[in-house]
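All protein chains but one are shown at their positions in the complex.
Just so it is clear, A and B label the chains in written order, and each chain counts residues from 1 on its own.
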Amino acid sequence: MIRFEDVSVTYRGGVQALRGLDLTIEDGEFIVIVGLSGAGKSTLLRALNGLVPATGGSITVDDTEVVGASAAELRTLRSQIGMIFQTFNLVNRTSVLNNVLMGRLGTVPAWRSTLGLWPADDRERAMQALERVGIVEKAYVRASNLSGGQQQRVGIARALVQEPSVMLADEPVASLDPVTSRQVMSDLQRINRDLGITTIVNLHYLDLAREFGSRLVGLRDGVLVFDGDIADVDDDTFMEIYGRAIRDDDLVGAEDDLT
Amino acid sequence: MTATHTPSTVPRPSPPTGVRRRRALIALALVIGGAWSLTGLDITLARVLGAPADVWDIFKQLWPPAMDEALDRGVVGKVFESVYIAWIGTIIGAILSLPLAFLAATNVAPRWIRIPVRQLFNAIRAVPELIVAVIFIPITGLGPWAGTLAIGLHSVGTLGKWATEAIEGVDTGPLEAIEATGGRWVSGMRWGILPQIMPIVASFWLFRFEINVRASAVLGMIGAGGVGAELVSQLMFRNFPAVGAVLGITVLVVLTIDTMSATVRRRIIAGAARTSGPDLDADRNAEALADLTGFRR
Partner (left out) sequence: MSEGGIARPVRPRPRLRTLGITAGLLAFTVFAAREVKFAISTFWEVWKNPLWEKFWPVPWDWVLDRSNVIDPFVETFQIAILATIIGCGLALPISFAMSRLTTPNRPTYLVTRSVMNVVRAVPDLFWAKLLVTAVGIGAFAGTWALSVFSLAVMVKLFSETIDNADPRPLEAARATGSRHLPAIRIGVLPTVLPEYVAYALYVFELNIRASIVLGLVGAGGIGRVLEAQRQFFRFDRVLGMLIIVFVVVFVIEQVSVAIRKRLV
C-alpha cells in the first residue's frame, strides 16, 4: 500500500509542484493520473521513489517512509519500484540486453555490475522480461537501432526485471504514435493484471485514460482535484481538471499522426 | 517472475562474438605495446617504485615558496616579459594570417591559390614554436625577439586555419550583393566578409594569446626571453623554494590572463551572431586545448 499524507514539493526556485496531497493506493491497482503539463504529475511519481525529495508531509510505500530516508534506504526502495519514462531513457550505444540488465543494478553487487559480470540468473531474468514484452529477438541489437515503440518496450522490460511491486510510468506514450501508444498501454495493463504489480501511469491523453484506467486521479496546479472510478468520469470532470474545454490535442485519437 | 513465466515461442538470439573478440584484441594490443615500451625504456619495478619518493622529495621543497628572493630577482618582470612576447607574437601572427585566410577559404578563393596556402598553414602548425626558436636563435641572437618571432610565425598556422573556417562559415549573400554592384574581389572581402567574421576572429586571437603566454614561458627555457630561463637556472642550483615561487607566479599570471581573456571572448561572441557550426567548435576546442598544454598539431 502506498500512502501520501499532506505531501508538498517545493523546488529550489520556489515553484510549488505539489501542495498538501493526500492519496492512498492499494496493492495491485492500476491508476491513471491526468493533468496539464506542469500540474505536478511527474513530481508525484518522482517523489514516490525519492528522485525528487518531498519538502513536506509523509510518503509511505508498504511500511517504508520515503521522506527523509537515507541513501541506502532509498536504494532499497527504488529497487522495488520500476519506472518507465516518456523519453525511454535508454543507453543508446549499448545493447538492449545491457539496458534491461540496468534493472538489476539495485540488487547486483556494485563491483559485478561495474565490471559487467552479470550473474547468470540475472541474465535469465532479463531474457524473460524481454520475452514478456515480445522483443527477445532484439536482445543483442543496439538500443538506438529500435523504433520508438520497441524502445519503450525495452524500458518496460528494464522495469520488469527489477521484479517490482510498484510500477511508475511517466507519460509512457507521449513520444509514440497512436497505434503504438495503445500497444504499450495494453502491455502495461496486461502486466498489471498478470503479475499484480501496482501501476501508476501519468497520461495526458484523456481517451487513453478512459480506455485503460480503472481509477483516475486528477491534478491541477499541484493540488488533487479528482480521485474516483474511471466510470464516473465525464467531460465535465476533465473540464474541472484541465480548467478548460477538451481540445483535439488532449486526445490521442485513432489514426491521427501525433509524432 | 520465473514462477509466472510462460515460455516464449520466439527463439532467443545467441550473443554476438565480434564485440568480445575486438575488445580482447584491443586489450592484448595495449598489454603488448605497454610491455614492449617498458622493456625498451629500461623501466624497472625498482625505478617505478622509487620515483614517487624522488618526486615528492622535490615537490615538498617547493613549499613554502621563496617569494622575497623571487621578487628580488625580478621574476615578476620576467613573467611579464613572457606576456609581452606572447602579445606581440600574437599580433604578428594575426597580421600575417588574416589576409592569407582569405586566400585559403573554399568559398572565396580560387583553387590554385587555396591549396598551397592551406598546405602552408598545415606545415607551420606541424613545427613547434620551440623548434622555430631553435632555428631563429642563431640568427637573431638570444633574447625575447627570437621568441616573439617564433611565436608569431607558429601562430600563423592555427590562426590562419581558424579564420579560414570562419570565412567558410559566413553567409555569402552580402558578397553576392557587392559583386552585383560591380565591386572588386578585395572590396567584397573587406565589406562583405570581414564585418561578419571579425568578432569570431578577434576571439580566436585572444584565445591564441592565452596559448602563447604558456608557449612563451616555455621558450625562455632555451634562452628566447621570459620566465623559462629563470626556472631552468633555479632548478640547476636546486634552489627549490625559488622554483616554487617562479611556478607560483607563473601559474597566477597564466590563470589571471586566461580568466580575463575568456571573459572578453564570451562578451565578443555573445555580442555577435555565431558564424560557425558547433561541430567545428568542438574540433577547434580540442586542437586549441592541445596547444594550450603545449602539444602542437
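Just so we're on the same page, a residue touches a chain if its C-beta (ideal position, glycine included) is under 8 Å from a C-beta of that chain, and two chains touch if they have at least 3 such contacts.
Here the structure is a predicted model, which is why all the values come from computation and not from measurement.
**Q** From the listed residues B:P15, B:G33, B:P64 or B:P116, report the one that touches the chain absent from this view.
**A** Of these options, the touching residue for the absent chain is B:G33.
**Q** Which residue among B:M67, B:L120, B:L194 or B:M221 touches the omitted chain?
**A** Reading the full complex, the residue touching the unseen chain is B:M221.
**Q** Among the options B:R20, B:R47, B:R184 or B:R266, which residue touches the chain absent from this view?
**A** B:R47
**Q** What chain B residues would touch the chain not displayed?
**A** Where chain B meets the chain not shown: residues 30, 33-34, 36-38, 40-43, 47, 51, 54-55, 57-59, 81, 83-85, 87-88, 91, 126-128, 130-131, 134-136, 138-140, 143-145, 147-149, 214-215, 217-218, 221-222, 225, 228, 231-232, 235, 238, 243, 247, 250-251, 254-255, 258, 285-286, 289-290, 292-297.
**Q** List the chain A residues touching the unshown chain?
**A** Considering the whole complex, chain A reaches the absent chain at 49, 51, 74-83, 85, 87, 89-94, 98, 101-108, 110, 113-114, 116, 155, 158, 162.
By our rule, only the chains that are shown with their structure count from here on.
**Q** Express in whole angstrom the distance between the two chain centres, defined as the mean CA positions of chain A and chain B.
**A** 48
**Q** Under the touch definition given earlier, write down the residues of chain B that touch chain A in their complex.
**A** It is residues 1-2, 4-5, 7-8, 10-13, 15-16 of chain B that touch chain A.
**Q** Using the touch rule from the top, collect the residues of chain A that touch chain B in their complex.
**A** Per the stated touch rule, the residues are 124-125, 127-129, 131-132, 134, 136-140, 160, 163, 194-195.
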